[in-house]
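What you see is the complex with one protein chain gone and the rest in place.
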Amino acid sequence: MSGRIGRDDVAHVAALARLELDDAEIDHFTRHLARILEHAADIDELDLDDVPPTYHPVGLRNVLRDDIVESTLDPAEVLAAAPDAEDGRFRVPPILGEAP
Amino acid sequence: MAEWETVVGLEVHVELATASKLFSGAPNRFGDAPNTNLTPVDLGLPGSLPVLNRRAVELAMRLGLAVHCDIRPAVFARKNYFYPDMPKDYQISQYDQPICVDGWLELPSGVRVGIERAHLEEDTGKSTHVGGADGRIHGSSYSLIDYNRAGVPLLEIVSRPDLRSAGQAREYAEELRAILVATGVSDARMEEGSMRCDANVSVRPAGSTELRTRCEIKNVNSFRALTRAITYEAQRHIELYESGGAPTQETRHFAEDGRTHTLRSKEESHDYRYFPEPDLVTLDPDPAWIEAVREALPPLPAARRAALVDATGADRADADLLVRRHLDGVVMAAVGGGADAALVLTRAVNDLPEGAGRLDGAALARVAAMEQAGELTATQAKDVLAVLVTEGGAPDAIAASKGYEAMDSGELESLVDRAIADNPDAWEKFCAGEHKVQGVLVGAVMKATRGQADGKAVSAILRDRRG
Partner (left out) sequence: MTDPFPTAVAIAAAVRSGERSASDFLEAHLARIEQREGELHVFNLVTAEVARARAADIDDRVAAGEDAGPLAGVPLALKDNMCTRGVATTCSSRILDGWEPPYTATVVERAAAAGAVLVGKTNLDEFAMGSSTENSAFGPTRNPHDPSRVPGGSSGGSAAAVAAGFAAVSLGSDTGGSIRQPASLCGVVGVKPTYGRVSRYGLVAFASSLDQIGPMSHTVADSALVLDVIGGHDPRDSTSIPEPPTPLLDVVDRGVDGLRVGIVRELALAVEPDVAGRLVAAADALAAAGAIVDEVTVPAAVYGLTAYYLIAPAEASSNLARYDGVRYGIRVPADDTTQMMSRTRAEGFGDEVKARIMLGTFALSAGYYDAFYGKAQKVRTLVRRDFATAYERFDALLGPTSPSVAFELGAKSDPLEMYRCDTCTVPSSLAGDAAMSVPFGTGREGMPVGVQVMAPALGEPVMFRVAGALEAANRG
């Protein structure tokens, strides 16, 4: 069932997706997304109960690699790209919560 | 006062003993300089793609089969959440189609604990928090991230809530560890982080079958901490119910003070938005592979305990102890050789160190026989065993050297024969008439008896053998 998406939904997914939006932007995106989902309602008329989903277009199975150590990136090159680093590690502002 | 029953389920994460990471060829190694064990895949660089490590799959199956799971076709899934130690801000894990399901393991005490599932997932990087108290997150001014651990293969093993006490939970964790070590799946060291236990704890009125609100307890870093945490948490729930309240479903941390604490930050409702990982294809190990893994399983602790009980009549506690100390092998050999089971067990339980050093089953059997026949007192038997453990050797010779018993001629003759077999060149020369080489052969016997054999008697036997 694809219905509309409301302002609260947009605020919620923006937070989930780590996108800081102001009120005007939330309004704008709410209209935008509602329009898209309105048109997505065309699939509601289909009977999909017995239809399996397709997650992979190519039906491969068991793609594995041998447990062999390969060459790694030069840490200097890796850290050169970092917005902020210290002591060979990536530096970030205070993390408020524990990892889930 | 109503009686309460504790209900515990354990979620155990173990790092798998592979050479490289789960989805890349970076080394699976602890302790290296930060950010030196990374490929583009481990850093989650734009454009990078995961490729599954065959050995990680093999180890997962090994553990699954060791705990009687069904091995099923598995689908990797993305668990989406943002955290700075996550290179992609999603973790590749398995969700509704894990590789192992519906197993169980039997505790030494005989209780059977269900295992709901075991699945593969990648580990995250590690953050160090700077500026707060004790390096904790709270009050820190910034954090530093090392991604060396990102991508290390983990197996998450989830038990059913079949554990009924802190003690049982510990037993389960220890048994699981023993299996992991015996099968080579992981070195499973809690203090090093290669085995991590989270406990799901709830209580209910004794005799009821309901499952009440549970709390997840994290930050448990040893088996002892596990029992303390569960004991505390269960009691906390009981006190809440008895005062008319109830616990809130939440995640709590176990702290040094022996208590669990609610997480200080706002509890975000976690919507992980799981969906099948599009960059990986279905894992469907073929039956031949599964069988090969099953057949290669070493004897597992439960089987070893059972065999010991069968062969020796040992009680559960003794069997558990002997298997943990890797003494079951030498005991089985001794009893299999005809020694008295009860006596062997007593000596093994009380007097042998882990692994039994250089003591073998035949020697243990001989000592027990000597003790049983009254040729050795208990104290003397322990002494002889101690020597056998550190140096090996022959029980009779050792007993004789300590003055406990005269060496019997049969033993001396077999020692001479042994010296002959070990020194064929010297024997040949001796038989050919060279007198001097006799010293080599006599010397060998002296060495074996620590100088206590009668040299003349040895020479006489040599001449007798030569004919």
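All chains are identified by letter, namely A and B, in their written order; residue positions are counted from 1 within each chain.
Going forward, a contact is a pair of C-beta atoms (placed from the backbone, for glycine too) under 8 Å apart; a residue touches a chain by one contact, two chains touch by 3 or more.
Keep in mind it's a predicted model, so treat the numbers as computed, not measured.
In the full complex, the hidden chain is touched by chain A at residues 1-2, 5, 9-10, 12-21, 29, 32-33, 35-37, 39-40, 42-43, 46, 48, 51-58, 60, 63, 65, 73-74, 77-78, 81-84, 90, 92-97. In the full complex, chain B makes contact with the omitted chain through residues 40, 43-52, 78, 80, 82, 84, 87-90, 143, 145, 271, 273, 275, 278-281.
Here, only the chains that are shown with their structure count from here on.
Chain geometry summary: the mean Cα position of chain A and that of chain B are 39 Å apart. Contact residues of chain B toward chain A in the complex are 18-20, 24-27, 33-40, 43, 51-57, 75, 81-85, 124, 127-129, 137, 140-147, 251, 253, 263, 265-266, 268, 270-271, 273, 275-276, 278, 280-286. Those residues of chain A whose C-beta lies close enough to touch chain B in the complex are 16, 18, 55-56, 58, 60-73, 75, 78-79, 86-100.
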